[in-house]
Structures are given as structure tokens and as C-alpha cells.
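Encoded as C-alpha cells, here's the structure I'll be asking about.
A protein chain is absent from this complex, but the other protein chains hold their places.
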Amino acid sequence: MAAGVATRIYPFMPGGAADGTRLVSGAVALSDLTDKPRFGLKGGGSAAWLAAQGIPLPPVNRIGEHRGMRILRLGNEDILLLAEDAAETLADVKAIWQAAPAPKGYSSWREEGWAWMRLSGPRLAEAMCSLCALDLRPQKFGTDDIAQTRVGHIEAVTFRSPAGFDILFDITASAYFARAVAAVAGHAA
Amino acid sequence: MNRLPAPFGSRIDRSRRIRFTFEGKPFEGHEGDSIASALAASGQWVLSRSFKYHRPRGILSMTGADANALVQLPFEPNAAAERTPISDGLRVSAQNVNGSLERDRDAIMDMFGRFLPVGFYYRTFMGPRRDSWLKFWEPMIRRKAGLGVVDTKAPARHFDKTHLHCDVLVVGAGPAGLSAAITAAEAGADVVLCEENPEIGGALSYGRYDPAVLSGLSSRLAALPNLKVLTATVCNGWYEDNWLPLIQGNRLHRTRAREVILATGAIEQPAVFRNNDLPGIMLGGAAQRLIRHYGVRPGDSAVVLAAHDDGYRTALDLLDAGLSVVELVDPRPAGEAGPLEAELRDNGIAIRKGATVEAAEGTPGNRHLARVRVGGSWIACDLLAVSIGSAPAWQLPCQAGGKVGYDAATQTMTITLPQGPVHLAGAVAGTDEIKDAIADGQRAATAALSRLGHAVAVERPVTPKTIRPRYVQSIVADPKGRDFVDFDEDLQVKDLQNATKDGYREIELVKRFTTIGMGPSQGRHSALATARIVAEATGRTIGEIGITTARPPVGPETLGVLAGHHEVLERRTALHARHLALNAAMKPVGAWWRPYYYGDASSAEEAVREEILAVREGVGLLDVSTLGKLEIRGPDAGEFLDRLYTMAHASQPVGRVRYCLMLNEMGSVVDDGVAYRMAQDQFYVTATTGAVARVYADMLFWNAEWRLKVDVLNLTGAFSGLNVTGPKARQVLEALECDIDFSRDAFPYLSGRDGTVAGVPVRVMRIGFTGELSYELHCPSSLAPALWDAVMATGKPHGLRPYGLEASRILRLEKGHILIGQDTDAITTPDELGFGWAVSKKKPFFVGKRSIEMRARLGQTRTLVGLQFPAGARNIPGESCLVLRNGAPVGQITSVGYSPSLGHHIALAYVHVDDQAEGSSVTVKCRNGELVEAPVVAHAFFDPTNARQEI
Amino acid sequence: MPLRLLKYGLSRDYPVSGDIPATPELKPAYDVVIIGGGGHGLSCAHHLAKYHGIKSVAVLEKGYLAGGNTARNTTTIRSNYITPEGIAFYKEGVELFERLSQELDFNVMFSQRGQLTLAHTEATVRSFHMRAEMGRHMGTRTEVVDQKGVEELCPLLNMDYGGPLEILGGLWHADGGTARHDAVAWGYAAQASRRGVEIHQRTEVQGFEVAGDRVRAVKTNRGRVACGQVLIATGGMNYDVALMAGVELPIRCYPLQAMVTQPLKPWLHTLVSSVSLHTYLVQSSRGEVVIGGGSDPYQLYSTRSTLDMKEHLAEGAVHLFPFLQGVQLLRQWAGITDMTPDYSPIMGASPLANLWLDCGWGTWGFKATPVAGKRMAQTIAEGRVPDILKPFALERFETFRLLNEMGATAASH
Partner (left out) sequence: MKLLTCPMNGPRNIDEFQSFGPVRAKLDPNATADRDWSRHLFRAENRKGILVEWWRHVPSNYFFLAERDLVTNEIIRTFDASQLRDRA
């Protein structure tokens, strides 16, 4: 069987669920990273297995780094690896994990369940203040902090990236989220 | 015509003229003018008619806090003319007038006042018939009630919300607030200073004070980058944990402050005497605001009623503004003359001590003040400035837990706050002099800083130097009335006294019976006087009477700013665009969009029929991605499901799929689905679309208690589901590129397989809601469109067509499958559904087990059965129609529909337990009341032996 | 002009009615002690005195008269429930309201303008059908209307939303209405006290003297009072008061909030409520628009208001009537509701022979003020529970005979 021939379609791609929904770009810009590589492990054995691979684990709600990947610790046994620019490293980890015997945790399928979007632009701070009730000013919320909170009235995970704030949220609400950000951008601009 | 030259008029830009209309007449003002100031500058003093008596009313306070100066704007009723800026072309009109402001036909109400004593409406308007109130009196009163008119065609406006965080929030940028904010910011705290006026300074911006004080504070303020000043921003409430709404125009800042300093100042109080409501009678602060902020001369010929230094300052301001001050009346006994008094006397102003204004009279129609009576003689004037004292602005402090008291020695209202993150500063805390207020602001800031962990020396509260008792007006009802205590509600002294005579003696009862303090000013100008009148009338002290509870908001706020802007949440499956491309009629189900049927609305019925036919005779494809999908992993996964669901799962073999039924602790059915055991330590469980959020949360909750070794994952969005169903389903799947053996023997009913179909990794379950051969293919959502395309393309030669929710509902009804929430209610047991087969008798425990055992012993009263109606029946009952037994309701229809496969209507219904047997007949009451008989039949209307799903 | 107004105008002095006599000295004993001087307690006192000739009655109120939920509720009166037992009871309540002004010679301003409940989902439409079928069967005026019917009944509603919040239909209850809450309590108080009932304000019950299966006396901050029969009708304090007598009720307390706009000229004729938006609106005879919704999400004995509830209610109101954006809000407040597991009240006997319960009124108590008072008075006077109250017994939580009204209570109260 020829595996892997199928094409992946994410919400903002042609034929995706949010196809036709505008992503704002201006004083506030929203970009879609949902097709970027990431991999999450969750459940008993996740942390130990990753640690055994030499991947340093940050404390809960902090971000670590390993060979170009960002290591998000969302819970004791809930870890998400983001590999925006480290696809190969991540592919290696995934391949090793798939072949490994249990216990090794379980896939959390975050790459399928969560959209990954990035908010940036000159009016970023104002937009985030509208979207999120948390105090995200630099002195209160550092580059390695994670907030599991509500953004744009839906549950989300947010953290800083060099270009702005990254936000992970329920992929089925992608079109809604883009509209919510656009509405806020209209006010912030 | 009343405009003063600069430097008066700090808010206006004389180079910019703005034209607007009031009551249809053109007016002109300057940029920066409020509606009231622009009208006053043009000599228009009457702004409104009062609530009950329709008396002309005008500027009272210039703070926008009372009904006197509420006007109608095109899209905003009850707008505060004293605060709302004018804009080009703005159409302003008066409210609550019958005719026009100038000629209000309802002004006659003022003559009939004696026929309308307090609470009169409770004692009359009841006859002559029982429905007279509803049919006659109420409509009449409703037309008279209310102030502004809401424009039901108002266009949508944009409002937005944002969040603000700070170490210290200071409310009020008067001397105390400025000094508190500066002190806190200079110590390094993050400070927000919020001021409702367009400029900082408070009394310093309009009162007669040394300008150097304000400019000194302003320059210190400007040097502090960590001090954010929000002017024209109202702090309109205090809520738990220092959560405060700051309203700035159309924006709501939801603000969290670690410490709050309330420097909200004091509210100048009016005097009570006959006709104290005439336009031209205003508070001293209002006259000063008109002069300094707007450069408007408040009259020509003034009398000043002063029982406070501010009154003397006002008189001097009036002189500076070119008014003739006829006399200053000071009700306090003669005593030591201060410098202000000397200055006035130097200007030749007559000062009368120990006297007061006893009454006023107006011009014809009471349109303006004409004269006041002092010591029995009348003095002609067109302005009476009243400055007899003030009350601390208690609203925010009281919301923050402050208690109002009354200090009998100084005759002042006091506010005390418990130790905590809210502090008072300045006039609200009882200071009188500017320098005391500034010192008190510093003191409050250090208290806040100390709580924030700054090393500061906490100072003691400022003790005001003046401890002599404040002046208190003794209030005696004028025999001829019209001595208003509450301008908003047209309440006079005798109204309050009469209420106490009727037994409404507690302050809250007085308020409720008379409506005092319930108008737009919410008691700002009446609470203190009310307490005094009620105390006097009931022989108690003012402290015992107290004031009514201060509730948020502090001042009016629009529903728009509270509502903000809110996008409506919607969720889309990964196949959304596929459905749109196929011309699906999309329908919301909860937040989800689902295809209802495919095709045009004009041929909806036909489309549904064809979709059903395709499933029954060929093959259909349904997007079931909205189904809840949960993955339970870990060594205790089987045990976990055993405790949560009614069937046995610990013993379920890998590769098998089992129905699962969830009960709550009461033993009522709350959800169902299927569980596919993918591995010894892994189950893939479905839940109904509407229930999955709750089921998932409940699973986590139970396991927080049980602490089993399991992990629960909600894969609802991560995975998509495609149901391929119909006699030709297997042919289609086998024609796809795949590594799963779909043959009958290799993949029997109620089993599951993992593999790859069309290059897409899938989890396939052989189950189905339609009663036909069915495979449910679940795959990662990003690959669902690819899988859909492959199935559609491969199915095409087999006549495959996608079907929607409506066809799905009929297909399931033909099989008698229940829908949780539709065919069940909050107390449905498995027995009532005939689901004894789905409940393990062997398991020692599952949620709800004990309760269904108990409920079985208490006796079952109803059962869900199938009903059928003959083809061509004239009257088919609808959903929820009652099933009667001896005329009494015993159940209802839960689902009903026409079965194209059977050619007649079928229904699921609760019937009396004694009628549950097939062949019984029950009585159903149709929508139009007609009773029809229907025979009880088996649940599975179509293919009762379930042969088709097993092929 | 009504005759009575003419009389007022022509009399020299204010014609004092003396509705509420000043609190008298507490006597050592009364035949009936009613704990709670709210609408229910006063209504019961009135019915005892007028219809059962029992005049040795003391109503004990810890604060001021009718200052609890009677003063705080938003006065919805309706009978469009789901269970036949509930409908029968509330129907009698509506009928009593129809003649209440005459009964009390006090205008309670019963305004039967109808209630329109909106459905935004098919499941809600289905539940409306259930209420309509049962309501019609029981003889109330309750019917399901479609989108067109909704528009006809309330033409100003925003019907333009597509998607999840589109209005699909409504439940029209022509019997529904409102009344002036304070007037109901004051009217009962005035009538009861004219017949000899004593009303004791600022009189707080602090405990019970129980001997065997009977309450012998109640202990108050103003002394001990022996009693023949005792009724608990203390609204949000029911759990707490019953516990003092050793009776544990299946009640949880939640705050219920509401708010009101500045007075406006009449524009909203009916009561309008939305199940999905958890919002309802009604315009009072003063012109204020009263806006309310669901209870707070967690237990609390507090009448504090929250900004989040206010924002939520404003959002719902503006969603239904977008032109309200510019309307000013005047005041918000809260009451403490005593919620039962099945959203029906608990009326009738307690484990103690002479202690009677009028409890569990949650968010739905005001509309039952006349009928609960009437029927509890009958219960106390006759010493047995009438058939119409039997389904509401406390015992139903031991025998699992619930009266589930959750679906008919959520947004409309």
C-alpha cells in the first residue's frame, strides 16, 4: 500500500474548514502555523521517556529548548514539542517514539486537535489585552512562560515567540478565532 | 451671549464653532462645550421637565449625575447634557414632555399634585373591573412613566473591551488622587489614575485655588512613565478582588488592581426649600464649573447661599465673572470673619449671617428663578448659588465594603473601610482643605505601598484642622410643598413624612414606598436629607436610619459598553468546505455547523428522500465528525470504563466495539456511545455531540477522585469521522486502496480495525445508526478531506451519495435508535428504555448502579415504546404530544416522523408501563386536541431482526 | 379621575392608611409563629387570619418587611411549567393574582401582558412543545409559536441572526405577567395586621426549643416565643433556619442577580426571555427595563453583584434588541436563592409534627406568594396537607418522586 500519499489540509488552506476567512494583517497580524511540525505526549510515562531521550524538561507551564525545538510543559505528564524550524529533529524523536516499547506515554494528537496561530504587529500588546484577561506584560510574563487560559473567549494556550504571541486552541474554532481577532484588530488599530 | 472671555473656559476652543439643535431650534457652541454649557451660553436654561409634575428643570450640579439635565439624543435616551459634548448637527431634544419643552401639556400635573400623594397608585386604579388596571389604567400610566424614548431603529455602534492591570489604581484626579498617584508612582509602583472629567485636577480645575498647586502636581505627574492617566474615564463600580470597570467612551477597561485608592471627593448637597428646583438655582460648584470650564456666565444677578468657605469662593468667582452679587446669605451664626469674607466685604457685597433662603419664586410657568425669600423679604435674582456643604462620595467605598456612619459631634457623614486593599483619600475620607487632601493622598499611597511590600513609613490619617460642626439645614416641610428632596422623582419633604406615617419607617421601605433615590442620581443629592427627615419623623438618630445600600454602577453606563462586541462561537468540521462545495444546506447544532441535506431548499424533501433511499438501497456517506471522541489510555483503562459505563469493558476483547451507556449518580441516562478497544490499555470512546464536553469533564472529575492509572484525551477536534453505510458499503471500501480486510468474516459487526485507507491512517468501527451495513472511519482531521474525496470518488460508480442530518434522523428512527436528550429526559432509567441488556448485572459498581436498583424497587411507571400510525392517517401527533391513560398524562411522543421505507408514520413514545407490550394500544392527544389511538410496536420498526446490519 | 384620588385631593391632611403598624412588644406565646416576613409569610398570615379565623399569629422578620427575595425578585408570574403537579399549583397562583388587588384593596399592579420565551435550538423548541401540550391539557394558555408568531408578538426582536443564535420559535404564555412585588407584601401585611396579626421587624430567630417531635418555642433576639405551630418561610435562609430545628433540607444557596435600566417610554409589551442566552427582559410600569438571567455558577450566601453577570446580561439584551446599546443601566442587585435538586419547592410537613415548611423557592417563589400562603394556611389550620401540595413534600427526595421543573425554570424563573 502506498502510505502517505494523502494530502493534509488545515483550516486556512484552500478546501480547509476556514477557507475564505480573512487573516488580519496590518497593525495587528494573525498568521497560521497549523501546518508546522509539532508532537505531543501525554499520560503516564511521557515525561520519563522524553527525559530518557536527553530532552530536558522544564517545570510545568514553562518552555524549554532542545536542538531547535521548543519544549512546552503543559502538565506533569503533558508535553508538547514545537518544531517550527526543526522539522528533522522532531521527525527523529517521533520515529524513535513510535518504535519504542511502552511505557512511553501516548500521543496527545495536539498537531491535529489544536490550531497554532501567531499574533504580531505594532498593536500586538493592545490586541492581546483585548483578547486575554491575563497580565501578559513583559515584566509579568516572560519568554519561557506558558499561560493556559482563555483567549478570544475560548480555551487556549499562549506564550511568547520572538515575533509576538503564539496561541494554540481548538482547531474546529479556527474560523471563529480569526473573526474574533479581526474584530479586536479593528478596535485596536 | 453669556460667554465670558478667556482665561475662563478651559475646556472650550473658541476658534471652533459647532452648530446643533435643541428642540428643533438652532444653537451654536464651541468645541469642548457640553450640551448644557452651550445651551446656557445661549441663554437656554430649561433642559427638561420633571418626572411627575412636569416642572421645568435646568442645571443643578454640572456633573451629569441627576435627571434635571437628561436629554434625548437620536440614538441615546437619557443622555447627560452636562457631560455629553456637542457635535456638528447633533439633534438634541427634551424628554418627558407632552408637546414641547416650552409648552408641555402635562405641566398641569403640577396643579393636581395634591391629588397624587405619595404611593397613590397603590390605593387606586383598581376598578371598576378586575382587568381595569391592565386594560385602562396601566397603559395610561405607562405612557406617562419613563423619561427618554429608545430609538428602535438605532444603527449598531462599536464598543470594545480590554483589560488593564496595575499595582495601584487611583480613582479621582483631584488633589488627593493626584498626590496619591504621584506618591505611589514615585516609589516605583505601576499606577493608573482614572478621572471622569476630561482634565485632571478635580476641584483645582474649577474652584478658586492657587493655580500653582495644580501645575506643580501636573509637572510631577508628567515625569512619571509608570503612571498612566486615563481622563474622561469613569470608574463605575468596585467588585470582588479589586476588579473595576473603567469606562472610557465606548471602551470598557476591565481592570485588576492590587491596591485601590478611592479619592472620589464629595458631593455638594442642595438645600431644601419651596421651589428649590427652579432653573437658575444651582449648586455653587455648578456655577464655578460653568465659569471656569466653559466660560459661561451663570446669570446676571446672584444670591449666594453659603454655609461653607466654598460658597464664599463661589461668590468671589461670580464677581470676577461680572455678575452682580446681591447678597450672600450664610445660615451660620455670625462669628470670626475669615479672609474670604473680608474680601467679599471689600467688594461691597452684603453678607447676611444667621439667615437662610426660605423659598423661591419663578417667572411665569416657573421657567426661571425670579426671586428668593430671605428672612421674610423677597430679593430679586436670576441665580441662586447653593453651597451649604457636601457628603462624601460613598458609592464606590460602600461597594468595596465601606460602612457609612454619622458623626453627631461634627454632624458629618463618615465612611469607614476595613483594613485591606482599598483605601480612601481626601474629601471622601473627610478632609476639607486642599492641603489636607494632598497630605491624605500621600498617606493613602504609603499604606498601599506598604501592602505591596515597599519599604515605606506608614503615616497616620490626616486629622482635619477644622473640627467645628458642619452646618446642617433643619428641614421643615413647607406648608405649600414643592420643597424637593429628590429632584429625579419629584419627592417633597411631606412625601417622606407621610410614608413614615403609613408605617414605612425603615429607610429601605421609605425608599421603596416613595421611590426616593431610585432615579438617575441614585440618591446623590437626597440620601442625607432623607436620613435626616426619616430620623426626625420616627424619633431615631441619623446613624440608626442610615442610607440605602449602594449598588453598582456608580453612574449610568450604557448596555452597549457592558455588552461590548462578541463574535458568536462556531465550530466547523474538517469537511466544512466539502459540504459547501456539494451545496449542502448547513444547519447549526450547538456551535457546530452540520449538513442538513444536500441540495437546494426548493427540493429539500426530495433530497432527503433520495438520501434515505441511497442508504437503504445503495450506499451513503455521513460526516460524523461532531461526535465526541475520547481516548482512554493506561493500565486501568478497562476498569475506568467499567466504573463509568453500564456494560462490561474490562473484559472487552481488543478489536471489539461495545455499546456504552452512561448514567449519572441518580441512575438517569446521560449519554451513550461506543467503546472500541484498540489495545489492552487503550479505548477509543464516542460520546454524543452535545454531551461530550460534559462527559469529558465528568471523566476527569471522577478520576480526580478515583486516581486510577488512566489518561483521558478529548480527540473530538483532532479526529474526524465518516460513516459509510448501505448495502453497498463494503463494495465501496473494498474498492479503495487499503490494508484492512472488510470482508464479513474478517471484520464482523461490532468490531474495530486500525489500518490505512487511501493512504490515510484510520480507525474503523463496524457499527451504525442506520441499521444497514455500516463502517465508521475515523482519521486525523487534517487527512479527513483526502479520505472523503477518496470515498466519494470510489463510491460514485456505486451510487454513493452524501447524506445529511435529516436523513440520518429518519434512518435512525426507522431503527428505533434513541437520541439522548430527545428520547430521554432528566430522569430516564435504562429500564424505561428497555435497555436492561445494556446494564451489567455482574459488575460490583458503576456510577448510578445503586440508584437504578433502588428505583427499580420503587416501581417503574413508564416505558419507551414504538408507535405506528396507519398510512394516510389524517392526524399525526407531533413531538411532545401527550400519551393519556384514563384522561391523565402518562407519557409523551419523543420522536416522530414519516418512514419512507415503511410508508407510514412511526414514533417513539413513553407509555404507561402496563401498556408497554407489543399489541397494546395507547391514546395520544394531537396538537389540535383530538385523541387518536396508536398500536404499540417493536422499537426497530424497520428490519426488526437487524439482519441488514449484519450482512 | 378615580374617586379615591378625588378624596385625597379634597382632604386637608394626608389620609394615613397605617399599612404597617410599628413593631409591638413580643408576647410570650402565639398559636402560629411564622418565621420570615416576606411575601410568603405575610400571605400565609393573611389567609390564616381572614379565612381560618386564626389571629394569634406572629410574623418574625429579622430585617425589614419583605426585604429579602420579595424585594429582589423580578416578579415573573406564570404557570407554563412541565409537570402536571407544578402546572396545577402555579395555575392556581396566577388565578389568585388576577383578583389580588381586590382581595387586598391594594393595587398590586398585576399586569398580565403575556410571556414570550424564545428558542434558539431545536431541543428547546421540543421542550416548548412539551410545556405547551401539558399546559393546554391542564387548562392554561400556553402555545408554541413559529418565527412569524414571534415577530408578531414582539416585532422589535432582532430576528436577523443566522447561525447558532437564530430565534427558531417561542413559547407564548398569555397568562404570564408581572406585579409590583413590594405592593404584594405590603398589601398582605396591611390586611393581616388589620385582622390582628402581629408583624415583628428586626426580630431574628436564633434557635428552636424542640421537645420530642414538636417545636415548643422559638428563640429570638427579642426573647423566647412559645408556639402552637411554626412555619418556615425565610427564602434564602431556609436551609439555615431549618437546620436550627435539626431539619436538613436538600437545598443549596446561589446568588441570583438582576439589573434595571433608566426609565424609558414604553416599548416592550411582553415579558421576553431566551433560554440559550440566559437572559430575560421586562419593562416595568415605571418604564425601567428589568433584565435578569440565570443563577451564579457556585454556591454562596451573598447579595453582592458581579461585573461579569452584568456584562453577560447586557450582551444577551443587546443581542435580542440591538437598539438597546445606547440605553443606560441604572442599578444591579442580587438575592440569595434556595435551590432544590428538582427545581420545585418543598411545601408541607417536616420531621417535626408542628413545624411546617414553605421552602425551596429558588428563583421561582414570587409567583407563588398568594397560592403558597393560601395553601400553607390551610395546611396549618387543618393540620394536614391538601392534595394540591402533597407532591411537593420533603419526603419526595427519599422516595425518588421528583418533580423535575429544571427545563421550565432555567431562564424565566
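A, B and C label the chains in the order they appear, each numbered from 1.
Convention: contacts are C-beta pairs under 8 Å (C-beta built on N, C-alpha and C of every residue); 3 or more make two chains touch, one makes a residue touch a chain.
The shown structure was predicted, so the numbers you read here are calculated from the model rather than taken from an experiment.
Under the touch definition stated at the start, the shown chains contacted by the missing one in the entire complex are A, B, C.
Shown as candidates are A:17, A:74, A:115 or A:185; the residue that touches the absent chain is A:74. Residue B:700 is the one among B:458, B:700, B:873 or B:931 that touches the chain missing from this view.
Screening C:300, C:388 or C:406 for touch with the missing chain picks out C:300. The missing chain, though absent from the display, is touched by one residue of B:239, B:769 or B:941; that residue is B:239.
Only one of C:199, C:251, C:264 or C:389 touches the chain withheld from this view, namely C:251.
Note on the undisplayed chain: of the listed residues A:60, A:95 or A:163, the one touching it is A:60. Contact residues of chain B toward the unshown chain are 239-241, 243, 254, 256, 665-666, 697, 700-701, 704-705, 707, 844-845, 849-851, 854, 857-858.
Residues of chain A that touch the chain left out of view are 60-61, 74-75, 133-134, 147-150, 155-157. Residues touching the missing chain, restricted to chain C, are 239-240, 243, 248-253, 297-302, 304, 306-308, 341, 397-400 (touch as defined at the top).
Keep this in mind: only the chains that are shown with their structure count from here on.
One simple way to say how far apart two chains are is to compare their mean CA positions; for chain B and chain C this gives 22 Å.
Note on chain placement: the centre of chain A and the centre of chain B lie 33 Å apart, centres being C-alpha means. Taken residue by residue, chain B touches two or more other chains at 254, 566, 568-570, 591, whereas all remaining positions touch fewer.
Those residues of chain B that touch chain A in the complex are listed here as 158, 160-165, 251, 254, 256, 565-578, 591-592, 631, 633-635, 681-682, 709, 711, 713-719, 737-739, 756, 758-761, 780-783, 785-787, 790.
Residues of chain A that touch chain B in their complex: 1-11, 15-19, 42-44, 77, 102, 106, 108-114, 126, 129-130, 132-135, 137, 140, 152-154, 170-176, 179-180, 183-184, 186-187. Contact residues of chain C toward chain B in the complex are 1-6, 8-9, 14-22, 64-65, 67, 71, 84, 98-99, 101-102, 105-107, 109-113, 121, 123, 126-127, 129-130, 132-134, 136-137, 156, 161, 163-166, 180, 182-183, 186-187, 201, 261-267, 285-288, 304-307, 310-311, 314-315, 317-319, 321-333, 399-400, 402, 404, 406-407.
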